[in-house]
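All protein chains but one are shown in place.
Then we have subunit A:
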Amino acid sequence: MATDPLQKTTPAPADAEPDAPGDLVRFDHVVKRFGDHTVLDRLDFSVQRGEHVTLIGPSGSGKTTILRLLMTLERVSDGVIWVDGQPLSHMPGPDGRLRPADEKHLRQVRKKIGMVFQQFNLFPNMKVLQNITEAPVNVLGLGREEAEQRARELLDLVGLADKVDAHPSQLSGGQQQRVAIARALAMRPEILLLDEVTSALDPELVAGVLDLLREIAHTTDITMLCVTHEMNFARDISDQVMMFDSGKVIESGAPDKIFGDPDHERTRSFLSAVL
């Protein structure tokens, strides 16, 4: 059977290494290269279960690539990504050494992760309800009624209970993004990746979507990794803020520290430019 064209070449194997307890996500010397260009340079960081982490930094600093690696939309060039104690980018071979993960392994680990995209990426050929029930029914194996019941609850949560039968093209950008958030939540992810989810929205629609995400952040125990240029939002929801530049974390810490009294000159100049 055919597979999709996102599949990239496999990276070199790395040595197995158990991760520290409590880390839900851990990047271990992760390198990502596109051709000659190194986007991520031996990146190390970890995210605790339930933590809300915001990635900030200039465009092209590799923030989105981190989310795309976690979602397995890209493959690592080197290093290992761990999710909940399991290697995501790799799997244990017969000799105990890690080898690049196959599609089956990726799909299994990936189920814990959900993602909301900048461009929403709703399925235009399905109504709102089907957009949300498609994966729960066909991937998780939920009954159609149960899936629809849950989809209606989620639409209620995102404030679009009356749009069940609408087509995505009939919705505003902000409404589409809310549906996309509901769609991601319907898979009950442990980790939710938010990739500049308000960047494609008209300014007056941004606040509504951010309020919804604040509510989700404060009322659920979902671990969130968030790339955003909305600094007030980052300050509100984050437990940890990571400042990126040129493929490296140059500074990370609590939002009060990063936004109030950053150590790095680069962080200071970036923040003064965007705030």
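We take it that contacts are C-beta pairs under 8 Å (C-beta built on N, C-alpha and C of every residue); 3 or more make two chains touch, one makes a residue touch a chain; residues count from 1.
Heads up, the rule we're going with is that contacts and distances are computed from a predicted model.
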{"item": "Hidden chain of the complex, named as in its UniProt record, picked from \"ATP synthase subunit b\", \"Respiratory nitrate reductase subunit gamma\", \"N-methylhydantoinase B\" or \"Ectoine/hydroxyectoine ABC transporter permease subunit EhuD\"", "value": "\"Ectoine/hydroxyectoine ABC transporter permease subunit EhuD\""}
{"item": "Residue among A:187, A:212, A:243 or A:258 that touches the chain left out of view", "value": "A:187"}
{"item": "Listed residues A:71, A:157, A:207 or A:271, member touching the removed chain", "value": "A:71"}
{"item": "Touch with the omitted chain, as defined above, among A:33, A:111 or A:167", "value": "A:111"}
{"item": "For subunit A, residues in touch with the removed chain", "value": "1-7, 71-73, 107, 110-111, 113-115, 117, 119, 121-126, 134-135, 138-139, 183-184, 187"}
